[in-house]
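All protein chains of the complex are present and in place, except for one that has been dropped.
Let's turn to chain A:
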Amino acid sequence: MARHRNVRNRSYSDDYDYDDVYGHSVEEESCLSPSDAAQWMYDPSRNRHAIAHFMEGRDDIQEEVENETIDSPHTPLERRESIDLRSLNLDEDDEAKLMSCLDELRNVLGDTISDNTLIQSVLKHHFDFTKSLDEILNKNKKKDFTKPTIQFEPITHVTPAPIISTDGAPKIIATLEPKSLNVVKGFKVEQNNKLSSGPNTPRDQSPATGRSSPRLQHQSNEESKVVAKQKENKLDPKVQYNNERGTEKDHLYIVVIGHVDAGKSTLMGRLLCEMGEVSQRTLHKYEQESKKIGKQSFMYAWVLDETGEERVRGITMDVGRAQFETKTKRVTILDAPGHADFIPNMITGAAQADVALLVVDATRGEFESGFDLGGQTREHALLVRSLGVGQLAVAINKLDTSNWSEERFNEITKKLKSFLKQAGFKEADVTFVPCSGLTGENLVKPPSESELLKWYSGPCLLDVVDKFNIPERPISKPLRMSVNNIFKGIGSGFCVAGRIETGVLNKGDKVLVCPTKEPAEVRSIFINDLPSNVAFAGDQTSVSLSGVDMQNVSVGFILSDPVLTVPVVSRFESRIVVFNVKAPITKGYPVLIHHQSLVESANIIKLKALLNKSTGEVLKKKPRCLGNNSVAVVDIEVCRPICVEKYKDVKELGRVMLRVAGTTIAAGLITDIYP
């Protein structure tokens, strides 16, 4: 690679090019020592300190990323490889001190040590120049590699600049979390060298470490590099995740479902009260007010049902949210409405959840009407299963009305067990808990009711929630965030709220608002109303956006990675499972399609094949109609383009629900998309 190309317009992508060439020893083409080269070469990371500090413009890096080709495997990460001074949260004075220290250090050390290492040590020693210099030098000695040798060695193999610049990502975090200081990491890398040298080298702490071994590997095995590159890609967000979240309790999102009036809101309201999340004063207020309108039994439900409409009618209409903490988890509950009319809202809630809590009313007659006679117990359970929820707790509520009868409990359990098995829940993943929301029995404390104690020795509801497994978060995939709420935030701009389905979202990231494909920038991120710098897959976040108009964003949109964008289609192929339907599904059947929070009208335009339910083989091609409980491949056309993904690519965005006239007729997985 010609050297004058590097002098000007040096960009990050060039760095990567360089990195690729790195394997076949650079000095053949440019016989320069790295120190010489460093004099002439433009080092983006160094320069930015000088300029970016005053301009506060970090955007240029990201724009370069947008120009990158899509198939480059590491693009989503490149954005985060930069050293971000802002993320260090320094005030102006400190920043100035840091800058001067860095300059001093560079005078001594040259460019051989990565900026990050420098920054870290400076910060560690509170801007004391000599101490940090000592540390850095000592560190290098420890590794049997004295720095001066690097500097003056005439035939060092790699120019340090690219290495430094690619260093960024993992170390930003390192600076944030003093625990994981680079010393440890440096060694780790060395150990890993033998396994997969490719990914590690560019992120290597000091360019000195293990220089020769990766080079040999590179030369010998070009292929492994490709594989390793991908690996690197996956590794990084995980490292970031572990650093950011390693110490915290895991987040768990739980949707509460069940037939209308099963007592979902009351149960959750009571649980929150027992956990101490609701102040005594508020509760007292609710008690008084609910008494006033003659609905005292709704006082706990009011904790979650906040709008006037909901309180007056005594039903939940939109998904309510609240948080509490258990021993090992931070739990967010999504209180779904049980009324049949609000199932679209319930789907929105369930699409964001990891696990579900099914509440059934144990009162004689109530359970039966909720379960057998077209009640929502069945539909909700089927829906959450189709939306990918695998773990379920069943709260047998209001058992006090049948005097904690074991017989009744068993009767309901038996019925539900066989149904849930049919619906596709594994028996091991379903737990049954007897409880009472209104009296608060067996919610957070083991039961005290003697009737219940006689036969029940299992866990209380809170323990069950605590025992849920956290599902795997697809952090390493490109960013997808589904929008389920848009509102005016505090100050300028507006916020969109939703769940990050896959990937990582950083403050300052550029995103693409799809399906309109408008670029926007993330101004700030809030998780549970607390500001945060980064959010990961699985998080429910509010994100304030700039660069796009509030009118042009609506519920159901996807915020996507600007390079690896989400497909926008109006026609796709889907494998559907038909539920109990009154009328068979034919060609041209108009349906409402639910996809995450999006509802859109659609047509089934083609019935492609009828499949065998268990084996999946084709029973009949082009069937005339689809009856109850059949499995089929169909083509669906949506009135307006929407963002979907194939199920095999992104599970979260590959599921659809089909509804007609207020009932769910089918659930589908997207098998193919027609761009």
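One rule holds in what follows: a contact is a pair of C-beta atoms (placed from the backbone, for glycine too) under 8 Å apart; a residue touches a chain by one contact, two chains touch by 3 or more; residues count from 1.
One rule holds for everything that comes next: contacts and distances are computed from a predicted model.
**Student:** When you check the chain that is not on display against UniProt, which of "pyridoxal kinase", "NEDD8-activating enzyme E1 catalytic subunit", "Protein pelota homolog" or "CTLH domain-containing protein" does it turn out to be?
**Tutor:** Checked against "pyridoxal kinase", "NEDD8-activating enzyme E1 catalytic subunit", "Protein pelota homolog" or "CTLH domain-containing protein": the hidden chain maps to "Protein pelota homolog".
**Student:** Taking the full complex into account, find the residue in A:Met99, A:Leu123, A:Val599 or A:Leu619 that is in contact with the omitted chain.
**Tutor:** Counting the whole complex, the residue in contact with the absent chain is A:Val599.
**Student:** Among the options A:Leu271, A:Ala322 or A:Cys460, which residue touches the chain absent from this view?
**Tutor:** In the complete complex, the chain left out is touched by residue A:Ala322.
**Student:** Looking at the whole complex, which of A:Met99, A:Leu123, A:Leu137 or A:Ile486 touches the chain that is not displayed?
**Tutor:** Candidates A:Met99, A:Leu123, A:Leu137 or A:Ile486; residue touching the omitted chain: A:Ile486.
**Student:** Of the residues listed, A:Asn138, A:Ser418, A:Ser554 or A:Asn612, which one is in contact with the missing chain?
**Tutor:** Residue touching the chain left out of view: A:Ser554.
**Student:** Would you write out the residues of chain A that touch the absent chain, in ascending order?
**Tutor:** 306-309, 313, 317-322, 339, 341-342, 344, 484-488, 497, 553-555, 581-584, 586-590, 592, 599, 601, 603, 605-606, 621-622, 624-625, 627, 659-662
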